[in-house]
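Only one protein chain is missing; all other protein chains are in place.
Showing subunit A:
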Amino acid sequence: MMTKGDEAESEVNWEDQKQICRFSQLNNQYHDLGDRIEFLQKLIQQENDSLLPIDDFELLGEEGESVRCLVGEIFSHVTVDEAKERVNRKLREDTAQLHEYTSKRDEVQREMASLKGTLYAKFKNTINLEED
């Protein structure tokens, strides 16, 4: 773990320890947000994909014919307009949430970068803050 070259290593003080903890916490948050962003992106993709078939149905289906929309565990018979409205509302909510997560992740990333700078400056190669 420790080679002769590291002997001049700086001793870890309480402030450093707090910064290391903060970094570890941010790193966890970063991954957590990443998972959420990925999930939302997939969801939004699905929602976008479902808009097109509704349009097709509107053109090809009979006038006034209803479509089935999944509500909880049941399929509700709704008009085409209502279905579009539902999907669009969901899309707006999810997109807003996605933006929130993305900007939060950028914030976390910035703080991590600045902490990395401070900690590497002090501990050089005796500390490892990279992903395995």
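Keep this in mind: a contact is a pair of C-beta atoms (placed from the backbone, for glycine too) under 8 Å apart; a residue touches a chain by one contact, two chains touch by 3 or more; residues count from 1.
Here is the rule we go by: contacts and distances are computed from a predicted model.
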item	value
Per UniProt record, name of the chain withheld from view ["Metaxin", "Vacuolar protein-sorting-associated protein 25", "Prefoldin subunit 3" or "Radial spoke head protein 9 homolog"]	"Prefoldin subunit 3"
Hidden partner chain, residues of subunit A it touches	1-2, 7, 9, 11-14, 17, 20-21, 24-25, 28, 66, 68, 71-77
